[in-house]
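Remarks on the structure that follows.
The complex appears here without one of its protein chains, the remainder shown in place.
Letters A, B and C name the chains as they come in the text, with residue numbers starting at 1 for each one.
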Amino acid sequence: MYEKKSTTSKQQKEIRVGLVGHMFMGVAHSNAYRNAGIWNDLPCAVSMQAVCAKDTEENLSAFAKKFGWQSYEREWKILVSREDIDLISVAVPGNLHKPIVLEALKNGKHVFCEKPLANTLADAKAMYDAAIDTSLAHCCGFSYRFCPAQALAKEMVNQGRIGNVNHVFARYAQDWPSSPDFPMVWRFDKTVAGSGSLGDICAHSIDATRFITGLNFSKVIGQMKTVIKERPLSAGQLKAKQPVSVDDVAQFLCEFDNGATGCFEATRMAPGRKNYNYIEVNGDAGSLFWNFEEQNYLYYYDKKKPVPEQGFSKINATHELHPYGGGPWPQGHGIGYADTFVIEIANFLTAIAKGESFQPNFLDGLECQKVLDAVERSANENRWIDI
Amino acid sequence: MYEKKSTTSKQQKEIRVGLVGHMFMGVAHSNAYRNAGIWNDLPCAVSMQAVCAKDTEENLSAFAKKFGWQSYEREWKILVSREDIDLISVAVPGNLHKPIVLEALKNGKHVFCEKPLANTLADAKAMYDAAIDTSLAHCCGFSYRFCPAQALAKEMVNQGRIGNVNHVFARYAQDWPSSPDFPMVWRFDKTVAGSGSLGDICAHSIDATRFITGLNFSKVIGQMKTVIKERPLSAGQLKAKQPVSVDDVAQFLCEFDNGATGCFEATRMAPGRKNYNYIEVNGDAGSLFWNFEEQNYLYYYDKKKPVPEQGFSKINATHELHPYGGGPWPQGHGIGYADTFVIEIANFLTAIAKGESFQPNFLDGLECQKVLDAVERSANENRWIDI
Amino acid sequence: MYEKKSTTSKQQKEIRVGLVGHMFMGVAHSNAYRNAGIWNDLPCAVSMQAVCAKDTEENLSAFAKKFGWQSYEREWKILVSREDIDLISVAVPGNLHKPIVLEALKNGKHVFCEKPLANTLADAKAMYDAAIDTSLAHCCGFSYRFCPAQALAKEMVNQGRIGNVNHVFARYAQDWPSSPDFPMVWRFDKTVAGSGSLGDICAHSIDATRFITGLNFSKVIGQMKTVIKERPLSAGQLKAKQPVSVDDVAQFLCEFDNGATGCFEATRMAPGRKNYNYIEVNGDAGSLFWNFEEQNYLYYYDKKKPVPEQGFSKINATHELHPYGGGPWPQGHGIGYADTFVIEIANFLTAIAKGESFQPNFLDGLECQKVLDAVERSANENRWIDI
Partner (left out) sequence: MYEKKSTTSKQQKEIRVGLVGHMFMGVAHSNAYRNAGIWNDLPCAVSMQAVCAKDTEENLSAFAKKFGWQSYEREWKILVSREDIDLISVAVPGNLHKPIVLEALKNGKHVFCEKPLANTLADAKAMYDAAIDTSLAHCCGFSYRFCPAQALAKEMVNQGRIGNVNHVFARYAQDWPSSPDFPMVWRFDKTVAGSGSLGDICAHSIDATRFITGLNFSKVIGQMKTVIKERPLSAGQLKAKQPVSVDDVAQFLCEFDNGATGCFEATRMAPGRKNYNYIEVNGDAGSLFWNFEEQNYLYYYDKKKPVPEQGFSKINATHELHPYGGGPWPQGHGIGYADTFVIEIANFLTAIAKGESFQPNFLDGLECQKVLDAVERSANENRWIDI
């Protein structure tokens, strides 16, 4: 196998990070801050100052040691006020996004906030307004933009390789809670999570559409359904039940500002689909599709090739000429889920260090929230909603 | 390779057939009547009496000779009144379905009518009412029911292999007219075709859903779009244009009578999709999906298997234990598009000969039409419509 | 869907056919003679004069009626001497190929002979010599050449689309007799079948290589194995066993005349592989692969495309611009196993009618046999054999 040159430039600036959250997303962020400099040669140093969560000191200490956090906090208000921190990373449920982010911005911290930006459009708007008033960097964590194959899709659409976009089809299907015995977790509680499959997964499809096509949604008609209406309190207590207050299935039809149509489906009730995050964009000169379940590949159909050779090409998008440059590995060696966060955070840190603009930012978070809000209202009111 | 026993039972009854139409569907029907007895050992003989179309005598004569039709007619009214014909097969555009079928029924002919049953719900109702009053056999040509893999899906749902159905997702995508230079044909003219992708392809998805799941649609919200608004008069005359009066894209969300949700998309504007007729059914105990582009395979996910062995199984549904018994070929040798019509007509002829009931019949055609009608009204009126 | 013009030219010459064999291959031939004129507009008429097999009159009569044979015979010597027959089609086990073919040729009949051409190289040579001395047409039935996607592979190699060929990899895997309870049939008896997976399936891989690449095999090293050494006499009599005298697995490495290497594997012991007839050709400018289990598709990798867009393209090879022109169906509607025989025989009949040369002929059969013979000797003698 050929060798990729591994060089590191002289590092000057240091970015000091504090993380709120230590569950699934907290782990993803921790791993990403720890390893961002391995994917990219960063123009800065990274110091993992502190992690913050509601947990025992013993657990927090162990978590911090495992990932390389130098300290821990148990109150986010303390974390976001620490003077030795430049950047706050928010990896907690949606109901906490706004207070943490507003406080962090007020304290002059750059902010990385998980998606969806907020549980309501009003909250998202407030967060965007707060961020836009500052010179601080902000990121809304639509991590799939950093799958090289999804980024290649955007690049190719930009280059006109599929012509004008006529239609977007996106589907995000999972099955982790498809059994009625799967117990309550915060993701089933609307007061905490805001919504179910809509905000958790469909939000990614909405952002991917905006990212790849550059189109804006102009109107939507949505439908939402809670298939499993109550769940056991815990895996060990199947009889005591609590109501589920969010959707298991969320889907909508839409029109874009250029007149193109769209069809979006999101479900957690699709047995066999583990993380089937699929998007297809049809243009008048070709078509592209991508699915996270084969995350390293982009499929491309080029109508301009000679007819007998036309067919979807399966592109292994991990070459050094592809977006994000393949990292330290030769083409075909493939990246995993965690790597998308590594790339995302490497790019965000780079933007901060260089003082460059970054996307996806809070505007992207807000634009996505407008669509989520419209879909939810549309589903409640059984009518088309303009955006 | 092992050998399948090829036997033919003594044939008694003869069914005498007349066909209206000699284009794409006319060819499919002709081939099917010619070869029905090869797939199945029929309990009857088949006599291909006459084909009828608007064409020159020379062309009609050549067509008849090619497929084995013993004579030809140029007026369908003559064909359907011929006393030496028992069964009329209707393979012409939708605007002609009702007059031909009504006259055929009046004359005591069994009827095979292509889908969609009619261009309007009223016409479909009239045809159904006429048929139900007789003891004649009637078929609405939803040919994909006769792909063994689709029929296996139905069988497995019936056997409870995916449990209760929660959600149906269906997508029918093609690209044949995705270039604006593709010229006018009757399928772009609403007065002839009734609708575009809705009736032509989405109708198959609707029927497949009814067939596989047994569910009824209770309400829909639809959206239709004409992407290419005018087309050249002919391939040679790109400048002279005619307006397109049907939809290129038709999609709808729905709810079923058991509370399950559905998402249906149909488009002729998906470059690279040649005949992507896809349906997926999610149940609480498993999932099934099928795509005509891999027509011999059914994918099945069984939640009751041990967790470490769960995965979609790709079943080559051409075994003699599968629906329709594999015909003369050993498993894995695969059938093509034309064979689905052969199986369909072999089964219809068998039902006629045995005096047994047959599906899909005009009731299935009517039920599909109710959904098509509701989707179209819903798209026009921008609201949910109950069925 | 658009409409393909269906025309039939004025037919003049008539080719009168006699078939020996009415099992698996006999059915494939019967169906193909019956329907050849539907795929192509033939420059001749076809008359299905007689089928011949060792069976009861009742069964033969039923078979003839089913497929349209006008008469039947029970002795092939009578069939091949009938003056009302122009073409003999041989669809019986390999031990009968030579006597039937030689007699047919002697009687001035064109000959279609199933593959492998014979059970021994000497027999194949004798048959080739006999044919070459006449002006009669001869075909060796390598039917997979008539899968449009395999033919497209040849066309693209010819056009230089993969550059110089460096390597061929071919694999033919099945599982029909992979259970020890699968009973004896003639294919397990060396005196009848000649060999097992070698002649039955690996022969197709050898021919496909010659067809697609135009290369000649220069030396081989082979290995053959009988995994299941005895089998029940019949499905009902599992205890009474008979020895298996042919190989279940046959594989070989080779070198071609241009210095390229090859790797060939054939097995009937691969559970889950129904008819996995796979060939891949690697050139210095690209690569192609095809698998009968997805028979309508060819995969093509073009090293000359821009690096970021390189990937295997999945080509649906059923367009009218593809080899064999798609028959009566629009692209994407897909053909099945039986259709490859229809195309094969349509092309053979056309060559006879037009007095044109045809491939694959007995020279192709002989060249394949040389490789089969060398592989078998190599396996027996445990050494490389030059061809």
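Operating definition for what follows: a residue touches a chain if its C-beta (ideal position, glycine included) is under 8 Å from a C-beta of that chain, and two chains touch if they have at least 3 such contacts.
These figures come from a predicted structure and were not determined experimentally.
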For the chain not depicted, the shown chains it touches: A, B, C
From A:S195, A:Q223, A:N316 or A:Q369, residue that would touch the chain that is not displayed: A:N316
Options B:K125, B:K241 or B:K314, residue touching the unrepresented chain: B:K314
Selected residue (touches chain absent from view) among B:L152, B:V165, B:I335 or B:L349: B:L152
Full-complex contact with the absent chain, from C:F63, C:F169 or C:F341: C:F169
Residue of A:P177, A:G199 or A:G262 in touch with the missing chain, whole complex considered: A:P177
Interface residues of chain C (partner: the chain not displayed): 162, 166-167, 169, 171, 178-180, 221, 223, 225, 227, 249, 251-253, 255, 259, 261, 263, 265, 267, 269-273, 280, 282-287, 301, 303, 310-312, 382-384
Chain B residues that touch the omitted chain in the full complex: 152, 155-156, 161, 297-300, 302, 307-317, 319, 321-322
Residue numbers in chain A that touch the chain omitted from display: 1-4, 6-9, 11, 22-24, 27, 31, 34-35, 37-38, 41, 59, 62-63, 65-67, 174, 176-177, 182, 185, 187, 200, 273-275, 292-295, 316, 318, 328-339
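The rule is short, and it goes like this: only the chains that are shown with their structure count from here on.
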Inter-centroid spacing, chain B versus chain A (mean Cα positions, whole Å): 41
Chain centre separation (chain B, chain C; CA means) in Å: 33
Shared interface positions of chain C, touching two or more other chains: 316
